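Removed from the display is one protein chain of the complex; every other protein chain stays in position.
All chains are identified by letter, namely A and B, in their written order; residue positions are counted from 1 within each chain.
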Amino acid sequence: MALVGLLQGCKKGQLGDGAGTGSGERLSAFMKRCEDEVRLAVSEAHGRMDLVKVPMPKEMKGSLAGFSAGSAREASVNRFGMAIDLDLCNGCGKCILACNTENNVALVTDEEAARGRFMHWIDMRGGAPFMCAHCGDAPCEKVCPTGAANHTPDGISAMMYKRCTGSRFCGANCPAKARKFNFNDAQELGLVRKLNYDVPLREKGVMEKCSLCLHRLQNDRMRFKTEAAIAGSNAEWRGRGVKTACAEACPRNAIVFGNWLDPESPLVKAAQGRQLYAPRELAEHDPAVVFMMGKR
Amino acid sequence: MLNFLRFIGLLLLLPGLVALGYSVYQGPAAWAVDSSTFWGTPISLFVFWIGLAHAGTLLSAIFLALDIKMDKRTAMMAELSTLCSLAIAVIFPLMHLGVLDRFYMVLPLADARANFSNIRSPLVWDFCCIGVYGILSLLFFGTHLGAKTFSGLKKIRKPLAWLLFPLVLWVHTVVSLDFAASFVPEWAGAFFPVYFIVGAVYSGIALVCCILWFEGYRMRLLEKLLMISSWILCAIWLWNFAAQRTFCTSAFIFAGLLPQLYWVESIRETRIGRICIYLSVLLGLWLERLFLVSPNLGTTAGASFGWVDLGLIAFSAGAFILAFTSIRGGLGSAMEGESTFFGEVDSTDMATSADGSEEDEALDPADEKNYVEPWASHETRTLRFPLFVGFSVATFFCIWCAAQLNFDNIELSLANVIPLVYPIAALVAAFIVCGKAYVNEVRPNFGSVQLRHRKVMHVVAVLLLIMFGSLLGAFYAGGKSAPSNQEVAAQPYNFENTEGDLIGDADSSAQEISAPRAALIWNSRCATCHGTDGKFNEKFIREYYPVPQKLDSARIDSIGVDSLVNVILNGRANMNAYGNRLSGSEARGLVRYMQQLAKEAK
Partner (left out) sequence: MTPFVNALACLLCLASAMFLWRYKSSFYRNSLLLVGFMIIFGVFTFFGGEMFEAGSIPMLEHYPFKMLALSLCFSTTSLAVRRRRYMVLAQVFWLWIELFGGISLFYRGFDIAWTRIIAIAGIAFFSSLLSKISKEMEFCLMVFWIAVWIFF
């Protein structure tokens, strides 16, 4: 066993050594394939969302309350999330393409595409984008045997790819089926390019899903903390000014990203006075990604 | 007969091995995976075989505990079938994993990097329960075999049986919780523990009946139990239908209706008729497990059954037949008692019928005439004391779990750890019981054992030690024993004095940024892996990445600044590219800072 561990450690290049430059295919051709796949996924989208009314997301219930005194980390003042305005969204699917290129989401083989088994972190459901809702009381995290699916103090349901054994229990337990499994070795099949160096490529056999563009948040946090250290200020990082790739790409600004606990956040401002909805199966799990429709 | 069975086993196993090899190589894409549950054939096979693995303990241990008489040969057959099907059952959840070599991360023991599995997950309970069940079944089988040489071992069979009795039910309950504790609508059932156990008992009895059929005799008691379990299972299916509106018709036909042909005398009394009934039960229950694990099977979005799935089924059946027949052939008459039965056997009736079979003196102190103090009784010494120790260990384990780093931020409720309590208690108690028996019975009489047997025992002991060692190796895995305590300093320099330098001109790449700024960038960007002092953040890198290069000034000097800047900006092997997060001048500054760190480290 130790030997296996050792050999595994010696293997190099797992995280995409030179991916994106090595294959002979031209970048524009690859991008064309990405676009075609997104178009196919949008045209084949099925399934409806059964929406129910939910209140505005607040601090996470229960589980992460312990990030306070006693714990080494400071109490969290952030809970990131999104709201998707169904009055504005027309289901164009631009968010899916933006997400795929931002997060190096792999393409799938033809037979999997025929089955509707895409790797996209955003699905079209009932004509609107649907992604992991980053539930505060997430069912997937409860059943992950190794703790690879876990919450960050900022309210993001994160995946630790290096700790995932691929038991797929989280995928089974997600009431909304927002998780995707890497059935293929995408790098070997040439189905993925490292378009964005901030996001690691996922190996075969691990689960993945929307990360709320965690890398953007981390970059912003580091920039903020470095600047705060230089300025000698004690300011709290609230993730202001960060936008996810899908929110940035939306031509009608229907996707709003922000911090639910920050009254200054564009998200809170946009959700003020609006009626919020969540899919029925998720409503009880305290979702951080919700839908807006009509006035309250 | 044995040779014929071996031939059949090989015939099934060889193509099965191809399918197994292919699916390990190809990963979960190889077999039919349900679109909504992500699970497929391996898990159905696992549930099926773990169910079959209950027959032996059920028939042998529970009958022994409840004083239902059973001849040695049948009991040994049942115990052996348990061991074989258990060995096959554990293959499937392992091969079903996406990343096979990380399976040990599921064990709830802190590894060398102080990582701890998520003990709230039913899969972790599963892993532990099955492990403990395997060890205890082996001990039980071993004591039964060894009782021929060391008669003293007979005394501990009953305490062991009482330990195994709840354990066997516990194991399958935990398997059922894999399903019942989830949000999949088809798996919503607080009654699943009962449901699964009845199914397991039913299939297990059918398997033992099959084995006895091949041995050339039958047991009416088992057939009776088989029929009764079929009725109970039908009633549970009805309830399942009422609660969830799903019904597996094929399972109902094969395992519910067809076995009722037993009541036709001409079928019951012919050998062909009987084996058909047993096989129909096994088939029906396999279909039921498949239906349960992949509810979307057959629908358009669902899984499609291919050659790999069939191959996996063939592998499991072939491996079982081969393993069983070779061990059976190898042990030969050691598995049989004084009397060998052929034809029809009906040695006993259920103890629940009021015939008042003789009381067992060993474990029943509840005799009114000679009253024994509760704490001094035989029962207390042989069973309650080891169990008490076991439960104490389990309690300590739970407290230790709650103190783990993971659960600083996650609430760990009692319900999350309770499923682990009994397996741990049973393991400890069984070790105490067997250890005592070893010291008192086996060691003093060891000289009387034949040399050949002694050699076998030594080989087994060495094998066990090797297994234990390799398990420890997985936990060590080259790691350091203590997690890193390094704190990343946010303000390493006195800013008042260096104010002017800090916001330098970062745009021109030829220029270098100031040392304090480089230090800040190092601490925020690089220290996560490389450590603030350049000596690695051990816990993080060992767990998530292969170990990076050591900071060594000779090495750094030999590589040269330009190529290091290139590595920082474009990445290399497991080093991520920072080109879009750092400017060229910042990278240059970082290299300078690295050189400084390397010098300081000397």
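Observations, loosely collected:
Here is the rule we go by: contacts are C-beta pairs under 8 Å (C-beta built on N, C-alpha and C of every residue); 3 or more make two chains touch, one makes a residue touch a chain.
Just so we're clear, the structure is a prediction, and the values are computed from it rather than from any experiment.
Only one of the listed residues, B:Phe63, B:Phe150 or B:Phe183, touches the absent chain: B:Phe183.
The omitted chain makes contact with just one of the residues B:Trp31, B:Phe63 or B:Phe192: B:Phe192. Residue-wise, the contact with the chain that is not shown comes from B:Ile418, picked out of B:Leu11, B:Leu257, B:Ala403 or B:Ile418.
Residue-wise, the contact with the chain that is not shown comes from B:Thr173, picked out of B:Ser137, B:Thr173, B:Thr325 or B:Thr532. Touching the omitted chain from chain B are residues 66, 122, 166, 169, 173, 176-177, 180-183, 188-194, 224, 228, 231-232, 234-236, 238-239, 242-243, 349-354, 356, 365-366, 368, 371, 374, 413-415, 418-419.
Simple rule for what comes next: only the chains that are shown with their structure count from here on.
In whole angstrom, the spacing between the mean C-alpha positions of chain A and chain B is 31.
Those residues of chain A lying in contact with chain B across their complex are 1-6, 8-15, 17, 62-64, 66-67, 71, 115-117, 139, 141-147, 151, 153, 160, 162-169, 171-175, 177, 181-185, 197-198, 200, 203-207, 219, 222, 225-226, 229-230, 232, 281.
Looking at the complex, you find that chain B touches chain A at residues 27-29, 33, 35-39, 93, 96-106, 115-118, 120-124, 127, 178, 181-184, 301, 406, 408-411, 470-471, 473-474, 476-478, 490-491, 495, 502-503, 517, 520-521, 524-525, 543-547, 571-574, 576-581.
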